[in-house]
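One protein chain omitted, others in place.
Going in written order, the chains are labelled A, B, C, D and E, and every chain counts its residues from 1.
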Amino acid sequence: MNAVDILFYFFATLSVGGGLLMIMSRHPVPAALFMIISLVSVAALFVLLEAFFLAILQVLVYAGAVMVLFLFIIMLLDVGPDGGKVSRIKVISGLAGCLSFGILVVLLLQFSGIGSAESGSWQEIQTTEQVNGDSLLFSTSLKNFGYGLFTKYMLPIQVAGFLLLAAMVGVIVLSKKSLTSGGTE
Amino acid sequence: MIDEDFTKSLLEKHSYLTQRDSVDWLTVECAPEKLVSFVQSLRDLEGFEILIDLTAIDHGEGDEFRYSTVIHLYSLVHRGYVRIHSICADNDKPAMPSVSGIYPAANWHERETFDMFGIHFSDHPNLKRILMWDEYPYFPLRKDFPLAGIDTPLPADDVVEVTQASVEPAPMMGGPFVSPNSGSMSDSEPRAKDESWTEKKGKPV
Amino acid sequence: MHMTASDVAYNGKVEGDVIVTRADAVINWIRQHSVWPMPMGLACCAIELMASAASRYDISRFGMEVMRFSPRQSDCMIVAGTVTYKMAEVVRRIYDQMGDPKWVVAMGACASTGGMYRSYAVMQGVDNIVPVDVYVSGCPPRPEALLDAMMKLQDKIGRDSSVRNLRKTKAVAAQ
Amino acid sequence: METVTPQHFLVLSFLLFAVGFLGVVIRRNLLLVLMSLELMLNGVNVALVSFSRTSLNLDGSLFVFFIMTVAATEVAVGLALLVALYKKRQSVFSEDISLLKN
Amino acid sequence: MSTTKEISIGDIGSRGAEASTKLDGDKMALNVGPSHPTTHGVLRLIMELDGDLIQKCEPVLGYLHRGDEKIAENMTYNQFVPYTDRLDYLAPLANNVAYALTVEKLTNIEIPPRCQAIRVLVCEMARISSHLLGMGVFGMDAGAWTPFMYTFTEREKLYTLFEELTGARFTTSYTRIGGVARDVPDGWLGRVESFVDQLPKAIGEVEKLLTRNRIFLDRTEGIGEISKEDALAYGLTGPNLRACGIDLDLRKDKPYSGYEQYDFDVPIGTRGDCYDRYLVRIEEVLQSIRIIKQVIKDFPTGAWYAEDAKKIFAPPKEKILSSMEELIQNFMIVTEGPQIPAGEVYFEAENPKGALGFYVVSKGGGVPYRMKIRAPSFCNLSILEKLAPGHFLSDITVILGSLDFVMGECDR
Partner (left out) sequence: MFDFDMLLMVGLKFLFALLMIGAVMTMAGYSVLAERKVSAWMQGRVGPNRTVLPFIVHIPFVGKFLKGLGMFQPLADGLKFLFKEEMIPGHVNKLYYNLAPIVALVPALTTMTVLPFGEFFAEDGRTIPLMLANLEVGILFVLAVSSLGVYGIVLAGWSSNSKYPFLGGIRSSAQMISYELAMGLSLLPIFLWVSEPGTGAMGLSLVDIVNSQNDRAWLLLVQPLSALIFLIALFAETNRLPFDMPESETDLVGGFHTEYGGFKFGIFFVAEYAHIVVGSAIFTVIFLGGWHFLPWIADPWPATWVGTLLGIGWFLAKTIFLIFFFIWVRWTIPRFRYDQVMNLGWTKLLPLALLNLIFYVLLVTWLDQPTA
């Protein structure tokens, strides 16, 4: 048991536990708070995986923007706790779904090479400067990340930009419409 | 200016009016049932745009007509006031027509008059007490109501429970500006009551 | 060391609770110098209360310019003005929302005794509903008088036992 | 040997995904359903990053970047839709928003 | 040391415990006051909010109702003067003057020019004092604290002058029926003049902080617009009415106390929004300075009280102490009150807040039978019900600040 292990188990527990508490809390505000805990622990896990940039992005995007938006909407709509209980069939079907996923994952671990000994340990990260065209090496450096984004993934990033633009326009149209229709009703 | 000619023509137009003597402004007396139409015509035809004031007078319990209301209107055209008296017919349940439909300003004035005199304004949109609290049982500006007030419970029960406070008649004797009519001089001296209760030393009950 | 009975009586510090007294002194020093008023500005006195916060009188010298309008954050309620029966309930509720230790200054004749308003609508002194620590005379009192009252209050805080100040008073119950 | 291996991360990823899935299935509150969706995406992200780290290949991490973009977009649009729905129906519960019922 | 205390949340800001009791739809009921920084006293507003937007606003008054009108029926005319101080406690001198003029109107006594000049002087000083506070507090409501301190510095100078004249810095009780309490002290006029000379500079500093400030303009321009029709219908008076573009100034229309001798302009607004009301107040201060300078320039000599009104005005102290007749006269006036003939009278004076009117019904003798006080703030405030809806919650602070009301006279 070394420090990394302890941290892994700690944050893994926190993230899964946070998620569980999230789906179980009655009031949306505590749910959002548990979700934040879960998301931040995932960011910590990213740090353990030496993906520092992604970790910070995780905090910035999820905790900093997405969840604030959630909280804002929850408070704006003043959503109260759910009434009533969850139907048993839903729970059973959900658990069954999870179970089948679980079997899938176990099979994956068994039959693919992921579970094998040689890939089961961590390799040292190569020096950060090794960048070449097609095969991008994992590194902690931002430079590699940016290089990858703007060479190999040039088209996807453009598409992502368009997606964001489309989403922005969509949201504006939606909120305008909802405001006007809300006014007339 | 409001001059003789204007007064004459006004009185001719509205024959139900009677003019009263006054040291300052034109004063007319108008029957309550005609009041609304008269005030309406004053605003629409004569240019009395502003309702300055609306109040009532309690002429005392012995009077035949105990309550009357007084309206003051101001005209930007004439740069002058007109005062309209109208006398409530009923002494027990005084009532008047409301002019708040014509002048929104009258809304609060009428509420205040109701609050203080208990004159009921029919057709008023929101006739409830404005200065005293809603449950207050008396009408303070009536002549039979003493200045000192009458013992009544405070509006908030929970506060009363803790503090044992209530609406008590104010001590008129020895008041700084009220001369006592009876009693000996020593009673009218200001007295120090025991007001030293703190959190440590409980309130004297 | 031999002590006579008169020594003990005279020198209170030797009585045995030296530590408590020291703690008292420290806590009281803190409380004395950080009195945040809750300006309960009701009438004319509120203007003089403003004046005492303004440049000429400057209550901030005593560290008291932090007027918190939220009762939970203030230590001393300055009742400045006429307390009517309609308002009395509110004054009491706000007093109840203040955290212990708390003090009340009745500023002006109206708040102290009802003053010149001996009428059906005016509560004859705010001490009918909240315990008052310092009364200030005047209608309205000059800002100097208010500052003097605040200094008197500081003295009073300094003399009090700091523990006793935390004793609960019965509060107005939930609605 | 008690060190953390990529399998650990995979299992964790599965767990996160499963929890998210469960949330999507059982919750009626659409806000929570949206949050659960985010959790599922996060599970995937964990798996992708750990793959990326294991194989020392950046592609996985880059993919996570895109997933985050999509997630943010999804939330923005989803919440806007939700607000619009709320204005219409005064409710954020899934069963109140079936078009066929009323 | 941690203790739990179960108490109800009272009126400070948060009858909020009722937050869960929602109104239909998205509306939320919010209670503001009666002890709230924005209400300038003890006004309480019960509002319905849709988000931050006010749907309905109902003012609740009466938290400072002290029964002034009832008190007036129980004391002599001069005894009531101190109570008029406490109506609009930002301009006590103007209230005193309005009250004295009302009662004098019933009596037909002639007020000597020196007394009239003194009254005009103190009225205008009171106007300056009130508007200075109004401007400062208005800035404070918009979030700027420093102008308030600047205006208060000027007010302190005025207080010093008042103190010299009347003996009290705040509640002055200066007038008597038929005159004023005492003559102006030596050199006082000069000090007033030097005060008004430096005042424009001080106001300039406040203006520098506010008038052209972009944020301040954003906060006030177009906010709380009152149309001319509404202003008349709700009986607004004073600067609030003039900001709507209606030229109604009783000092010009129905000059009293010798206002007709002085040359001054009546500032008129155009839009009737908060910014206009602020500008009108500033301009009125400058006009008051003009009036004060004119008054001081030709300050009349002679008696400062109505000398021939033996049954109304008590003579000065030194005469009382030296002459028997005056002693008796004083005794009669103090014990029985000034003898006022029967009749009814209504008089309004242009006060800083608007037209302060007194309606006095006298049945003869020293005590009024009925006295109604027409408080400008009361009328100005009644428009709030109409004005507030459609504004944001933060606007309500600015609107209230610009209406510049005083609860003392509103609730009386």
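Keep this in mind: a residue touches a chain if its C-beta (ideal position, glycine included) is under 8 Å from a C-beta of that chain, and two chains touch if they have at least 3 such contacts.
Values in this document were obtained by computation on a predicted structure and should not be read as measured data.
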| item | value |
| --- | --- |
| Interface partners of the hidden chain - shown chains only, full complex considered | A, C, E |
| Hidden partner chain, touching residue among E:Met75, E:Met140 or E:Ile373 | E:Met140 |
| Chain not shown: contacting residue from A:Leu7, A:Met24, A:Ala65 or A:Leu95 | A:Ala65 |
| Positions on chain C where the hidden chain makes contact | 27, 29-34, 54-55, 58, 60-63, 65-66, 68-73, 75, 97-101, 162, 166, 174 |
| On chain A, residues whose C-beta touches the chain left out of the figure | 2-3, 29-30, 33, 36, 52-53, 56-57, 59-60, 63-65, 68-69, 71-72, 75-76, 140-143 |
| Contact set of chain E toward the excluded chain (per top definition) | 1-9, 12-17, 19-20, 28, 30-31, 36-38, 52, 139-146, 149-150, 153, 209-210, 213, 215-216, 218-219, 392-397 |
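Everything below uses one rule, namely that only the chains that are shown with their structure count from here on.
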| item | value |
| --- | --- |
| Most central chain, Cα average position | E |
| Chain separated most widely from chain D, comparing mean CA positions | B |
| Farthest chain (mean CA position) relative to chain A | B |
| Chain centre separation (chain C, chain D; CA means) in Å | 56 |
| Centroid distance [mean C-alpha coordinates] between chain D and chain B, Å | 68 |
| Centre-of-Cα separation between chain E and chain C, whole angstrom | 31 |
| Residue numbers of chain A (touch at least two other chains) | 76 |
| Chain A-facing residues of chain D, complex | 2-12, 14-23, 25-29, 31-32, 34-36, 38-39, 42, 45-46, 49-50, 52-59, 61-62, 64-66, 68-73, 75-77, 79-84, 86-88, 92-93 |
| Touching residues on chain E, where the partner in the complex is chain B | 8, 61-62, 65, 67, 69-71, 73-75, 79, 82, 105-106, 108, 232-235, 237, 246, 248, 253-254, 335, 343-348, 355, 357, 359, 361, 369-370, 372, 374, 378-379, 382, 386, 411-412 |
| Residue numbers on chain C that touch chain E, as the complex places them | 40-44, 46-48, 50-51, 54-56, 69-71, 81-82, 84, 86-87, 90-91, 93-94, 96-97, 116-122, 139-140, 142, 166, 168, 171-175 |
